[in-house]
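Everything on this sheet refers to the single structure shown next.
All protein chains but one are shown in place.
Letters A, B, C and D name the chains as they come in the text, with residue numbers starting at 1 for each one.
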Amino acid sequence: MIDTPSVDWLALSPTIALLGAAGIALLSVLLPEWMRKAVSAIAAIFGFGLAAALAGWVFAESATPELLIEGSMVRDQLAAMAQVILGVTGAVVVLASWGERRRDNHAEYYALLATAGAGMVFFVGAENLMTLFLGLEWFSLCLYILVAFDNERETSLEAGLKYLIVGGFGSAVLLFGSALVYGATSELSFSSIAAADPSSDAFLFAGLAMIVAGLAFKISAAPFHMWTPDVYEGSPTSVTAFMSAATKAAALVITLRVLVTAFPEQADVWTIAVAVLAAISLAWGNLGALAQRDLKRILAYSSISHAGFMLMAVAANSELGGEALLYYLIPYSAMSVGAFAVVAARERELQAPVTLESLAGFGWERPYHGIALWTFMLGMAGFPLTGGLFGKLFVFSAAYDAGDWWLVLVGVTATAVSLGYYLNVVRWLYMRSGAELRLAPAGGSPPRDSALSVAIGAAVVVTVGSFFVVQPILDAASDAASALPF
Amino acid sequence: MDGPDVGWYLIVAAILFGIGALGVMMRRSPLIVLLSLELMLNAANLTLIAFARQQGDLDGQIFALAVMAVAAAEVAIGLGLIVAMARRRMLLDVDQASALRG
Amino acid sequence: MLTTALILLPIAGALVVAILPLPRETTAGLAFLVALMEVGLWITAATQFDFDDGGLQLGTSREWVESLGISYSVGFYGFSLWLAGVTVVVFAAAVGYAVWVGRDRSRAYHALMLFLLGAVVATFAAQDLLLFYISFEAMLIPLYVLVGVWGGERRQAATVTFVIYTMAGSLLMLASVVAFGVTERTFSLTEGITSDNVWIFLGFAVAFAVKAPLFPFHGWLPLAYREAPVEVAAVLSAVVSKTAIYGFIRIGLPSFPEPAADLSGLILVLACAGLVYGSLLAFRAPDLRGVIAYSSMAQMGLITIGVFAFDDLGLDGAVLLSVAHALVSASMFLLVGMVERRCGTSEIAALGGTARGRPTLATVVLVAGMIALAVPGSATFAGEFLIMAGAYDQGWGYSVVVALGIVLAAMYTLRVISAILHVKPGHAVRDEALDLRAGELALVLPLLLILLGLSVWPALVSESAFAGSTIAELLP
Amino acid sequence: MESVLVWIVWFVAAGACLGTGVAVVSMTNPFYSALSLIGNLASLAVLFLLLSAEFLAAAQVLVYGGSVMVMFLFVVAYLGGRADAPWAGGPRLLRGAAVVAAVALLVEIVVVLGLAWGDNLTDPAQIEASFGSPASIGEALLTDHLLAFEITSIVLLVAAVGGVVLGTTREKDEEVA
Partner (left out) sequence: MIVGAWICLVAPLAGALAITLAGTRISRTTAGWISTLTTFVAFAGALVAFVGLWAEGHGDREHLSTAYTWLESGDFQVELQILLDTLSSTMMLIVSGVGGLIVWYSMGYMEGDEEERRYFAYMSLFVFSMLMLVQAGNLLLLLIGWGLVGLASYLLIGFWHSKPEAVAAAKKAFVMNAIGDVTLALGLVLLIWETGTLEYLGVFEQVDGLSTTTVNLVALGLLGGAVAKSAQIPLHTWLPDAMEGPTPVSALIHAATMVTAGVYLLVRASPIFEAAPDVQALAAILGAITLLVAGVIALVQWDIKRVIAYSTMSQIGYMFLAAGIGAYGYAIFHLATHAFFKALLFMTAGVVIHHLGGEQDIRKMGGLRPLMPRTHLAFLVGALSLAGIPIFSGFWSKDGIVAAAFASGDTLGYTLYAAALTGALLTGLYTFRLYFAVFHGKPSELVKEHSHDGQREGPLSMLIPVGVLGVLATIGGLLVIPGVWEPFLHWIDETAEPTVKATVGQDYATSAIAVTLGLIGFFVARRASAAGRQIVTSPGIWRVLEHKLYFDEAYDALFYRPAAAISVALRRNVEEPVVERSLDEIGTGTLQVGGEVARVQSGLLRTYAIAIAFAVCVLVVVFVAVR
């Protein structure tokens, strides 16, 4: 008889919780139409919440990393912490999605969101090249659909097509790289790859290069980022929020894990490569954002630059770098989701894409949203009273500690450039009168959307809170980073 | 092993990968781009299987099997998208899908 | 505790003002009350402060990020307490002015002003590099909006230029903070850790040079000072610029003794250049604000010379002049605001004889102007004299430049005074414009009275700035 | 003797594989492209067989060549004339860049292969007869790669939902002409 391996259900519990939630959401199709949206949304939010809670439990239980199911995945605090971030992000995105004006397919939407979340939650715990690829495709396929979900809107479809094709191209590269690494080491598991005596350096390095490229694609690091602005702009805004925060978080964590666990011997090569990617992302993202008028595109370019910042932490290849990355992810996810949520609010009010011009006077009309967006912009620029400051500080510290002082300077310059557009948003919010608004708001007062307000509030709380409560987060990040063999 | 060395298979796979990549980069019909993507994935599959043979290790074959499923899923979604685009009376031409830019 | 209260009171006040949906006048009044309470709190702090003790006092320290050695650590030295004192006074006057002119969007405005006050005080109290950086940066947030929303016609250009310029400087400082913290494994300033890395020092120096500003980092200055609401310009030139001086004294000298000494020549030359350059431009600036703006730049150059004289005289003079200049510059800007309200412009050519037939305005302008040009016997003179004496230690040439600066100051200040007090009435001056009202006088007069008091007894500041001779430890 | 036979089969299969690959990319009509891909898949299956991957060869033909490509052909047929798109076109620079990029990619991989040739590509491992058999694959799927197996099913489910969501028609936008 075949001995099926024992399954560590605790480690899988966040994934399963989300899959369960997705199942319930999907099954709500069977319910009367008026209930579908509520049931599926509630299922999704509970799924994400439960996943986060379970991940917290896993975190508490996993002081030492453990390989599970024949080395397919790992249960450690790194994965658990990333899962907590992903779970909370997902829950907030569900809240932000509630007010999307969509006539039907609610059940499918939330089910896909939960499934994508499940994929990411699984992905960050991947421990071999196959689960890595499958996890990646798992949530990517969900996202392809979600991006094109507003299929009555051409831009949404266009974004979906672009994401699918370019994403497929990227996956193929990642896959080919994995194949080459497999060929060189005859191993799939990360730790075995590190331990193996590679039969061929050429394969190993070429494969590593392709894996880095494939992951950089998901992180949307330049020059693999070009899909990002288009897809972010075209997607439904809440999906964009999810992608910008969760996808990036998952991809960065797994990048760190792959590089550190599987390729420690090649560190002197990939650290430089990642540092260069970081520098290019910083330059490209910030410069590109300067020329944008559409707020979602601005945020898309900004997310590219943030990818650069976080890659700086990866490039440090140190525990400090790991801590910095994990810390950075928290305020970044909050700010990113929050900013897109505010965009969604304005978008729903105006029934039109949100450009800088359409923000004129917004800060005075809707003080709550205005202050929130202000907070997020300042946070992304690394101003104090937001976690963005500490994120940058830690990332710079890690880079400096690793000897990449030049990268710190690039980061500093990039931040200075980034002020050009972050502050520009604030400028439009407060320093232009609403009379300059070229689009008349669709209705009188905006639709009340308390779910969205809660989402924005949560994002603000995390953004500001992570400034004051640094040490606990850092302790957790430190535990998580120590799961990797630095 | 009889016949050519594994290296020759790999060369075929590499060429196939290149042809697929060229297709993605050259063709304007999304359908053909999708097919080209399949070519690339198949090239990767061939690589995996060749290595599996070389090392006498089944993992590569299992990987390839999973990739087949993924490829199928990708095609399904891609086709769904293309149909949806067609319904919206959008031109099926990737060069025309450039409303999002800048 | 008191220090923390000094920092938190205005910030709490800002929150209250922002959140409570009070009518406009009530909001403004509340903000003014908070600003006055802050003054009271400072006085309490000063009474508890032992000015003969050179060490850190009223200190509080609490771990913040233990693993990196970051802490919330605040406290005052003699000189920083004085700087904080002048800050709260100037802010009280500035907020009072805003109340007087009735700024619109009162809640937002006053919340931002109070927040700014908290940030400036925090900057002067910070005893941790990162805390210093945070408060240094936090000042920019309200300033950006204050200038951008309530400023003059070109406010948006002004505010963008200002913030990007200063941020570029402070980001370099962030890089330096990181480098320092990572190298030394702590961000604390109280542990007496020094670094001999010139590059790290340069990061700080550039940030401070932009903030001060020193030549040639003053690109933001003309626009910002011209376009900001006057009370914000007052705060900007009076106290915000002094954070750079605090930075030089508290961080530049003690933490980087060797680099500071190595680069002192460069900084002194830049400061001298700024002094002469600013004075010359002030001499021909076409508007009142331009004159005050460039004169501020000149004065900041002068103060910097004092700091980098590396001796008792220079440092004491720098602190004394910082305090005095803060008061002078705030009064001058507020007066300009009052003149602008009457004439609608600050073009000197159009303002002739504004003070004619308005004796109160004339007297106040005259007194402020005379102190501004450092007439011997004034507090500004005492500061400048000490700086001049201190600078001699670094080379007689610096003293001569200081002397030149004093002569030029006489030239440009007299030009302004003559413009307002004398000359034929300009086209913007209307006969029906009133003399200074009691309310306006009540804002400027305290500043001037403090200045006169300091003129009678400048030793109050100069001897207690670095009493107990921690100065020896500060000096390289 | 047997070896020569294998060589010949290999040559034919590899040639067909590359030929159909080129055809996929170069055909104007997506219908022919899809047919070429089926040929490609079949020739690949032959190569798989040569590499002792019997189960995969079968799966390739049945699952891939059979069901997936049939679905593809259905869609092409459904779209009819709308499926035709200009061959390539676009800016000349773009075309040139595409060719250069593809060639570069190809050359690189070949160079890497060349570099690795001496390392381990000439001396394959000895394998048992059951290598690649359905039984061995099945066992691996249920033991070492249980997780991968399960995930594959989820991925396929997602694809199904996606197809439904994207293909759903709303009342207002009806049929393609």
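Operating definition for what follows: a residue touches a chain if its C-beta (ideal position, glycine included) is under 8 Å from a C-beta of that chain, and two chains touch if they have at least 3 such contacts.
Keep in mind that this is a model prediction, so the values were computed, not measured.
Visitor: Using the whole complex, pick out the displayed chains that touch the missing one.
Guide: A, B, C, D
Visitor: Out of C:Gly96, C:Pro142, C:Pro222 or C:Gly426, which residue would touch the omitted chain in the full complex?
Guide: For the chain that is not drawn, the touching residue is C:Pro222.
Visitor: Taking the full complex into account, find the residue in A:Leu19, A:Leu129, A:Leu161 or A:Leu299 that is in contact with the omitted chain.
Guide: A:Leu161
Visitor: Thinking of the whole complex, not just what is shown, which of A:Met130, A:Ala213, A:Val260 or A:Val343 touches the missing chain?
Guide: Candidates A:Met130, A:Ala213, A:Val260 or A:Val343; residue touching the omitted chain: A:Ala213.
Visitor: Considering the complete complex, identify which of C:Ala108, C:Leu421, C:Leu436 or C:Leu451 is in touch with the unshown chain.
Guide: C:Leu421
Visitor: Just checking the interface: what residues of subunit B touch the absent partner chain?
Guide: 21, 24-26, 28, 94-95, 97-102
Visitor: Residue by residue, what part of subunit D touches the chain that was omitted?
Guide: The missing chain touches subunit D at positions 90, 94, 97-98, 101-102, 104-105, 108, 111-112, 115.
Visitor: Even though one chain is hidden, which residues of subunit C still touch it in the full complex?
Guide: On the side of subunit C, residues 161, 164-165, 216, 218-220, 222-223, 277, 280-281, 283-285, 311-313, 316-317, 356, 359, 363, 366, 370, 375-377, 381-382, 385-386, 388-389, 392-393, 399-400, 403-404, 406-408, 410-411, 414-415, 418, 421-424, 457-459, 462-463, 469, 471 touch the unshown chain.
The rule is short, and it goes like this: only the chains that are shown with their structure count from here on.
Visitor: When contacts are scored as defined above, which chain pair ends up with more C-beta pairs, A-B or A-C?
Guide: A-B
Visitor: Roughly how far is subunit B from subunit C, centre to centre by C-alpha average, rounded to an integer in Å?
Guide: Computed value for the inter-centroid distance: 65 Å.
Visitor: What is the distance in Å between the mean C-alpha positions of subunit A and subunit C?
Guide: Computed value for the inter-centroid distance: 43 Å.
Visitor: Tell me, which residues of subunit A touch at least two other chains?
Guide: Residue numbers touching two or more other chains: 130, 134, 137, 141, 144-145, 148, 151-152, 160, 180, 183.
Visitor: Which residues belonging to subunit B are in contact with no fewer than two other chains?
Guide: Residues 10, 17, 20-21, 30, 50, 54-55, 57, 59, 62-63, 66, 70, 73-74, 77, 80-82, 84, 87-88, 94 of subunit B each touch two or more of the other chains.
Visitor: Okay, in this complex, where on subunit A does subunit D touch?
Guide: Its residues touching subunit D are 2-5, 7, 19, 26, 69-70, 72-73, 103-105, 108, 111-112, 115, 118-119, 122, 130-131, 134-135, 137-138, 141-142, 144-145, 148-149, 151-152, 160, 180, 183-184, 199-200, 202-203, 206.
Visitor: Please name which positions on subunit A make contact with subunit B in the complex.
Guide: Residues of subunit A touching subunit B: 129-130, 133-134, 137, 141, 144-145, 148, 151-152, 154-155, 157-162, 164-165, 168-169, 171-172, 175-176, 178-180, 182-183, 186, 188, 229-231, 233-234, 291-292, 297.
Visitor: Under the stated contact criterion, what part of subunit B meets subunit D in this complex?
Guide: Listed in rising order, the residues of subunit B that touch subunit D are 1-12, 14-23, 25-32, 35-36, 38-39, 42, 45-46, 49-50, 52-59, 61-66, 68-77, 79-84, 86-89, 91-95.
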